[in-house]
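Coming up: subunit A.
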Amino acid sequence: MNKHHVVGQRLAALFFFGMLVFNYPLLSLVNVDGMVGGVPVLYAYLFVSWVAFVGLMAVIVERK
Partner candidate 1 sequence: MLQPWVIALVALGYIGVLFAIAYYGDRRVTAGRSLINNPYVYALSLAVYCTAWTFYGSVGRAATTGVGFLPIYVGPTLMAALWWFVLRKIIRISKVNRITSIADFIASRYGKSTLLGSMVTLVAVVGIIPYIALQLKAVSISFTLLWHFPDLSLPPINTIPVLRDTGFYVALMMAAFAILFGTRHLDATEHHEGLVVAIAFESVIKLVAFLAVGVFVTYGVYNGFGDIFTQAAARPELRRLFTFGDSAHAFENWFWLTVLSMMAIMFLPRQFQMAVVENVNERHLNTAIWLFPLYLILINIFVLPIALAGRLTVSGPDVNADMFVLLMPMIKGNELLALFTFIGGLSAATGMIIVETVALSTMVSNDLLMPLLLRTKVLRPSEHQDLPSLLLLIRRAAILFIVLLGYLYFRLTGEALSLVSIGLISFAAVAQFAPAIIGGIYWKGGTRLGAVVGLVSGFLVWAYTLPVPSLVQAGWLEGNFVEQGPFGITWLRPYTLFGLSGLDPVTHSLFWSMVANIGGYLVASLIGPQSVIEHRQASLFVDVFKQVRRGEHIRLWRGTTSVPDIQNLLERFVGRRRARAALAEYARERGVTSVEELEADSELVDFAERLLAGTIGAASARVAIATVVTEEPLSIEQVIHMLDEASQVIAYSRQLEQKSHELEAVTAELRAANERLKELDRLKDEFISTVTHELRTPLTSIRAMAEILYDHPELDTNRRAQFLGIILKESERLSRLINQVLDFAKLESGMFEWHVSEVNLRSVVEEAVASTEHLFRERNVRLRVVVPAHVPTVEADHDRLVQVMFNLLSNAAKFAQDWVEVRLTLQGDVVRVDVSDNGPGISPEEQELIFEKFRQLSRGTRNRPQGTGLGLPISRHIVEHLGGRLWVESTPGAGATFSFILPVMVSEGAIAPVGVQSS
Partner candidate 2 sequence: MSNRTRPRRVLIVDDEPNIVISLEFLMQQAGYDVHVARTGEEAVELIQRLEPDLVLLDIMLPGIDGFEICRWVRENPAWDKVKIIMLTAKGRDVDIAKGFALGADAYITKPFSTKDLMAEVERVLEQA
């Protein structure tokens, strides 16, 4: 029960963090005409954040 509660709180926090990461104004910071590692900066940012977000969810939910 307690663990359930903690997981819920972490996921909620992660959600708000995600809303921040995937929206204006943070997105405007990476909305630049440039490449990083052969990939446009904006795409690199989006996909890296995305993978990190999903990874964190997995860690939060599956950690015993």
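As a working rule, a residue touches a chain if its C-beta (ideal position, glycine included) is under 8 Å from a C-beta of that chain, and two chains touch if they have at least 3 such contacts; residues count from 1.
Quick note on selection: all candidates are chains of the complex that A comes from, given by their letters.
As the structure is a computational prediction, the values presented were derived from the model and not from experiment.
Of 1 or 2, just one candidate touches subunit A in this complex, namely 1.
Considering their complex, residues 7-8, 11-12, 14-15, 18-19, 22-25, 27-28, 31-33, 35, 37-43, 46-47, 50-51, 53-55, 57-58, 61-62 of subunit A touch candidate 1.
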